[in-house]
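Please find one structure pasted underneath; my questions will follow.
Here the complex is missing a single protein chain, while all its other protein chains stay put.
In this document, chain identifiers A and B correspond to the written order of the chains, with residue numbering beginning at 1 in each.
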Amino acid sequence: MTSVTTELKWVGKSPIRPDGADKVTGRAKFGADLMLPGMLVGKVLRSPHAHAAIKSIDTTKAEALPGVKAVMTAADIEPMSSEWVPAGELQLNYRDLSNNIMASGKVLYDGHAVAAVAATSAAIADAALQLIVVDYEVLPHVIDVEEAMEPDAPILHDDMFTQGVTPTPDKPSNVFKEVDIAVGDVDAGFAKADLIIERSFKTAPVHQGYLEPHAAVASFAEDGQAELWCCTQGHFSVRAYCAKLLGMDISDLRVTASEIGGGFGGKTTVYLEPVALLLSRKSGRPVRAVMTREDVFRASGPTSGAATWVKVGVTKDGKIVAGQAVLKYQAGAFAGSPIQPGCMCAFAPYDIENVKVKGYDVVTNRPKVAAYRAPGAPISEHAVESVLDEISKKLGIDPLELRERNAAKEGTNAAYGPKFGVIGFADTLAAAKAHPHYSAPLGPNQGRGVASGFWFNIGGESCATLNVAEDGTLVLATGSPDIGGSRASMAIMAAETIGMDVADVRTIVADTASIGYTFLTGGSRVTFATGMAVIEASKQVTETLRERAAKIWDISVDAVVWEDGHAKPAGANAGEFEPLSLGEIAAQAGKTGGPISANVALNAEGAGPGFGTHICDVEVDRETGAVKVLRYTAVQDCGKAIHKAYVEGQIQGGAAQGIGWALNEEYIYNKEGRLDNAGFLDYRIPVASDLPMIDTVIVEVANPNHPYGVRGVGEVPIIPPMAAVANAIDSAIGIRMTELPMSPPKVLAALDNGS
Amino acid sequence: MAKIHVTTTINGEPTEFLCEPQQTLLDVLRDELRLTGSKEGCGTGDCGACSVILDGRLVCSCLALGAEAEGQEVETIEGMADGDNFHPLQQKFLEGAALQCGICTPGFLIAAKSLLERNPDPSETEVRYWLAGNLCRCTGYDKIIRAVLECAADMRGNQA
Partner (left out) sequence: MARIILTSGLGNQFAGGQTEFEIEAANVRRLVAALEKRFPGIGPELEREMAVAIDGQIYQDPFLEPISPNSEVFFLPRIGGG
């Protein structure tokens, strides 16, 4: 498959999205917007302790309260065996998933769910929660990743014996596994270095920060069938997890993905959904459960916090000869941090012969980590990109030049093993260098930093159904929840392939009963993989339209061409026929063979990796330590931008999240292990007045494996900002900040220490 | 305690409802009146997703009580379009791709409307600070700010 060579009509434009009117009028239905007759309010009781044994739970008073229709605890869920399955980025263990949804035996973090009720009003549900008596035996807790690795740390799971270590230890620990990546010989590499820099860093866990709290509405029928409405990135995953947890046949559960108010990876798992289903099953009525913002922070997955160490050796010409790292990621209360991709991505943008990365997956008494935009990669790449900046400054080599001298190209052996195919990293570096931002003047206390980033991107199982309506307009159904405007991109690809006006293609997200299995929206996969299914379905429909035209004209199908959305005779010999439009052919569908429809189910392979390079200017206020981002430019190889404005939007949004991660976001736990800042006031994400315009430059190095050259876009942009900002701060005040977030108190302390 | 009977005006329409004393205006809009366009992002007035205009003032409806709407005029996102015609801000947001997931969009539109009613010619800084009470996690604010500035310019142009 090669890129289209004829001029594209819709690809690359920015038509108004099909769900637009509903979104700007408030009509669009998100997770908490659905109401069903007889619906009950579901609420969850959460642990106030970071680590405690549950001696007993007494729900009798709650059950007796008038208006309470169901109460549940972990006792209502069948015990799960310890089975690991892939989920988003992380591997998932059903026993752990079940315990996270409803604590069994122990609570492992402040906010851990212990019971839930369904009642006729929110006030009654709240009162019922107050009546549930839980007898806790408080245990010592551990919050910090390195403290959790100490030999005398409180142990969260008695059956956790570190994997990836030979021989397997006989004492339980909080280290779930060790991971090793190695190519070449780092010792030999370092021996050849003229300059070696090593540095340690710490990052704090940060939340995906979606504005919409988790919400689900469940309705169980007496015959064991159920319907679930929830905001999720993957309704097929939700179906699978819930069916397993509730002991249901998968086909008995029908899940509809509501409009979703942000996910960024955090809505690829389940929290409330099985709870709402269980409460509905018990009460015989629909149940709506919605998290409060406090619940979201206390009990839904942030990404890992980490302690990282990076050592890089270079020749005096700036050629990297060895790269080494040790990464300790915390997984939260249950195993499964993104340590593996963190290790693989750390040095991935560069052509280095000798690489050695060691990773640790560590549990701590915090909420279970969930995927967050390029899981694992921002943390490790922040460390490497920071050290590269130090190297460039020490050697007196321009930081973009340093990266160009070492950039991975087509045919380079990646730091994690296989050769790269066609990639655009060097193109992003060149575009950044040439950008006017890079040579703009700076004032006092201002500094400029650059950093790059890499992410694999994925494809995966995707389905698309394209139906031609009787008037020739199209309804396109996919199984991919739309988190950023993908319905518009799907319509563009269908319209371009068939040759129709994009306004005549209506895209919907089908529920789990109405379309084939589709992997979740994440991994930057939808435009690539679901797009492939859409394009294939469009081609099939085009073929069918040709065949129908042939039947209408009573000529051979070989004598019919499809051009500009019309069937036309192939040449003068085919006969004199006026072109037939889609509408004209569709009107005769019944008599020419039946409805015109195509269904494609595929597993898209061949995702193209993405690279980005960012330029950040900051100004540091030496009196307060406050860092202001003055100017930001993000360059990214997007393969082919199908919907230009939404591709820009992905880059801008990811960059903003990275800036928040760099400057302000962190969880603050008190000494009891309770979360002090469980709200948007004190968990400070960037607001409009914090940021400048974020300029984007889309580089297009086509992915040869997609009909339009698409590469995934959504995740790469969150990777460079943390180092770009840190490097800019160093340029501004000559201080290398090594702890994120680089919030005012930290910067001020560093200035005061003159470090 | 018995429910409180409230008489108010919502998007220009006389409206009556019953509510509990502790129910917020946001609760009432969403759960009693089925106007689910205003969203609960935090419940504590930090995110702006519940923004409404209460007697001409931009407020977080999660910080107002339902009972406080007595005798007041409430404007919500549902009343922003005029029949089939979008408010210029709504149109501009769509054309400028100033939304991705769309959950913060009602709040931003109400807040921006309130701004432009007071200040038809805001600078970028003024727009950013006025909208600092509306959180967005998807867009990085860039296209939202551009849409508001362009819309302000268009609206000034139409009045010139």
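Quick notes on this one:
Convention: contacts are C-beta pairs under 8 Å (C-beta built on N, C-alpha and C of every residue); 3 or more make two chains touch, one makes a residue touch a chain.
This one's a predicted model, so the numbers in the text were calculated from it and none came from an experiment.
Just so you know, the chain we are not showing touches A across the whole complex. The residue from A:L129, A:A374 or A:V387 that touches the chain not shown here is A:A374.
Of the listed positions A:K43, A:R525, A:R548 or A:R711, the one in contact with the omitted chain in the full complex is A:R525. Checked against the full complex, the one of A:I181, A:A383 or A:A488 touching the unshown chain is A:I181. Among the residues A:G224, A:G417, A:G590 or A:G734, only A:G417 touches the chain that is left out of the figure. Summarising the interface, subunit A meets the missing chain with residues 84, 86-91, 164, 166, 178-182, 208, 264-266, 268, 303, 340-341, 344, 371-375, 416-421, 455-461, 522-525, 603, 605-607, 705, 712, 715.
Just so it is clear, only the chains that are shown with their structure count from here on.
On subunit A, the positions that touch subunit B within their shared complex are 14, 16-17, 19-21, 23-30, 32-33, 35, 122-123, 208-213, 259-264, 290, 292-293, 483-485, 645-646, 648-650, 652-657, 679-681, 685-691, 693-694.
Those residues of subunit B lying in contact with subunit A across their complex are 20, 22, 27, 30, 34-44, 46-47, 49, 76-78, 80-81, 86, 90, 93-97, 99-106, 109, 125, 127-129, 131-146.
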